[in-house]
Structure formats: structure tokens, C-alpha cells
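With one protein chain held back, the other chains of the complex are shown just where they sit.
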Amino acid sequence: MNSAPAVIDPFAVGAPEAEVGALAAAALALARDLKLAFRRPAQLLQPLAFFALVTMLFPLSISPELSQLRLVAPGALWAAALLASLLALEFLFRDDAQDGTLEQYALSGQSLTALLFAKTAAHWLLTGLPLALMAPIAALALGAPTSALPGIIAAVGLGSVTLSLIGAIGAALTLGIRRSGVLLSLLTLPLSLPVLIFGARATQVAISGGAIIAPLELLAAMAVFGVTLAPLAAAAAVRISLE
Amino acid sequence: MPVRSLEAENLHLWRGERHVLRGVAFALGAGECLAVTGANGAGKTTLLRTLAGLMYPEGGHVRWAGADVRADLRAYQGSLAYLGHEPPLKADLTARENLHYWIGVRRRVSPAALGAALARVGVEALAERLVRTLSAGQRRRVALAALALCVVPLWLLDEPATNLDADGQRLVGGLIAEQLARGGLAVAAIHHSLALPAGQVRQLELAA
Partner (left out) sequence: MRFTWFHRLGSPPYIYGLARRLTPWFAWSAALLIAGGVWGGLVLAPPDYQQGDGFRIIYVHAPSAWLSLMVYTSMAVAAAVGLIWRIKVAHALAASCAPIGASFTVAALVTGSLWGQPMWGTYWQWDPRLTSELVLLFLYLGYMGLRAGIEDTQRADRASAVLAVVGVVNVPIIHYSVTWWNSLHQAPSVMRLAKPTMAASMLVPLLVMFLGFTLLFLALVLVRLRAEILARERSSSWIREALGA
């Protein structure tokens, strides 16, 4: 019945297939970060090497006796993990902020929170997860029994999630500040203390052979809390840095 | 077809103590291009970033299709393309990969469309080369390919012809002409004049 020709709007996004949902966009952001990281594999090893180095400081400065090291193992392990993940935060937003990619994310029409969460997830896969897999080796070197190792992997795995999320906030806040490494640590460490306390506690329980489920649940709860709030704060901080 | 227009109403913006935007105002309709000129430091980039919603003016409004852009900033930003001074390309990815990830978060593009866009700007031979190996002019062309893929109503371009030879400048003019012919709008901060028919271009001079 309608005889008038339909006016086609050239700017209509086109078929609905061309639309990109938040999940797809986030997946793409994650894929890009992973691909970029694997183009420079040497950079991925640096935080792990640092972790090993810091772990080595403890026997050298305390005692070679494994029985003595076992007492400080939880603390030493987590101090090393914390410092290594702090160093790795350099790689999270800095490059994207400098070349304008972050700006394009903010202007993409997609949720910046979701995109930054994807970036943080990629960062964890590239640093936190390897750290968790390396932690048992460091723990053995500090005198932990092999029975403790699964618990230690779980504890460092969960704790490093929260550390990446808190670190994302600090990294976003310090974008564009010259030589911000120390400031970043100064901001991130106090906020990471609860992870340190409960992570070390979980490691202690794992070493002494107790029920590790309770501290692990707390670490998981912190990770969930972090996942819901940290990307929001990071997105706010990124927008502020773009102003 | 929705009515498209971009209006700036008495924009004021301070950067620290500098009053950068002092009552900037204009109205732009479909098929029109605004050429923003001015000395270095006059506020061209600031104006573009304010129009993009990245910066927040202390006074005045930016209106898109009559509505204040602040009302639904994300939707507004989804319907514009912003190209800043530096092309946002990753040095460790190829030209094609860069475009795939850059545009892919906004809308799905087929590999064929990517190839066509690269050909349009004359760099199809460089598609599989890492951006790290490209010259500044070549990178600028890759960024223009992304622009060609962004079929959105509003283009905000900050010195789009930087690092380009005469041929490249004609390319920029051609792309903008296509955008205007579609009924879109463009705001471009430029140093030289754009190769466009005078009837389509409005001028805005910013005083330092």
C-alpha cells in the first residue's frame, strides 16, 4: 500500500548484525592486549624474574635453614608477589594512554568500565596467573611442604586478582604523571594490605596443614568486591586523565 | 531520516588559569563542514575535545540534534568519530589488525571491508606490515582508513592532513566530501584550507 520509496539513512548502523555488544567489545579488547603481549614475550618474563629475585633475598638475608625460612615463607612469598605485581602495573594502561587507544575506548560508545575490566583481566592472565603458578616453586624454596602447594596456588591466584584490580585504580589515577612508579606503589600498597593479610594467612594455614577453605573464601570475597567496584573507579580515573 | 545538527552555545572553558574557550558558538547542519582555524594554542584541540565530550565546559552547551550531549553522552559518542593529533595505532600490530581492533569495538567489520578501506586510502600494500615499520605519513593514511570505515554522522578531526603530501591532502578532502554528501557533518581543525566547495565549508577562527 505504501508507494513512497523508503529513505535509507546512510548512517543507520546497518543490519543489527553489525552492532557490537559490550561483551563482544570487551572480548576484543582482551584479545588485543593478549596478542600485543605475545608480540613482546620478553616483557612477560620480567615480573616473574623479579618475583624470583625478591624471594631469593630472604634466605640470603635471614638464614639458609629451611626450618627457619618456613616461618617467614608466607610473608616472604606475599611481599615478593605484591612487589612483582606492582611492577607489572606499568604495562596496564601506560602505552594505551600515550598512543590514544584509551581515548578511543572512552569515545567508542561502549562501556568504558567493561573495556577496562577486560584490560585488567588480560593483565591478570599475563602477570597474576603466571605468578600464581610460580608461587609453589618459591614456596618450596622457602621450605614449604609439597602438601601446601595446591593451597598456595589457589591463594596467590585469588589474591592476585584483587591486586590487579586495585592496581588498575592506582595505574589509572597516575596516568600522565612523570616518573610515577613510587607514587603508584604508595597509593596501591595501603589498599592492598587486606589481600596481604589474608593471603599470607591462607599460605600459613596451607603450610601447617589446616583447613584452608575459610581464608580462601575471604580472598574470593575480596576479589568479587574488587570486580564490582574497581573497574568503575578506574574508568572514572581514566576519564579524568583525558579531560 | 533524523535531523542532524551540531550546535555549540556560548562555550567557556578554562585550563588552569587560561580562559581557552571564550564564548565559542556555531551551528552546523547536515552536509556541512566547519573548518576551525587559529594559531597554535588558540584552543582548536580543546574545542574538538569539548565537542567530543572528553572535556567539560564551565559554561555553555554542546547540542546534537537539539539535545544536550551530556544527557546521553555514550550514545552521542557512539555516533561520532574523533581523530586526534596522533593516530592511535599500536606499533606491534599490523595495519589491518589495528583497524580490526579499533573499529571492531564499535561495529563489526568484515575483512573485505577492511581491505577496501585500506585500498581507498592507498595503503593496501602495507596491510600486513607492522605499524612500527611505517612512516608518519603512512600511519596517517591507515588512520584515515579507519575514518573511511566509520560511517557515523559526525566527524571530529584534529589536523587530519598532518604528515601528508599533496595527494594525501586531496584524499582527506575527498573523504570529507563523501561524508558531507551522505548528509553527515564534519568539524576539522586545520592549518591549510580544505579542498572542498566553498558552499559546504563554514569557517571558525579562534583567537589566541
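For the reader, a short list of remarks on this structure follows.
Letters A and B mark the chains as written, and numbering starts fresh at 1 in each.
Note that in this section contacts are C-beta pairs under 8 Å (C-beta built on N, C-alpha and C of every residue); 3 or more make two chains touch, one makes a residue touch a chain.
All figures in this text were calculated on a predicted structure; none of them were measured in a lab.
Listed residues A:186, A:211 or A:224: the one in touch with the omitted chain is A:186. Think of the hidden chain as still there; on chain B it touches residues 15-17, 56. Touching residues on chain A toward the chain that is not drawn are 169, 173-174, 176-177, 180, 183, 186-187, 189-191, 193-194, 197-198, 201, 229, 233, 236-237, 240-241, 243.
One rule holds in what follows: only the chains that are shown with their structure count from here on.
Computed from the mean C-alpha positions, the centre of chain A lies at a distance of 34 Å from the centre of chain B. Against chain B, in their complex, chain A makes its touches with residues 7, 9-11, 13-14, 17-20, 25, 28-29, 31-32, 35-36, 39-40, 95, 99-101, 103-111, 115, 239, 242-243.
Per the touch definition, chain B reaches chain A in the complex via residues 1-2, 52-56, 74-75, 77-80, 82, 84, 86-93, 97, 101-102, 104-108, 151-153, 182-184.
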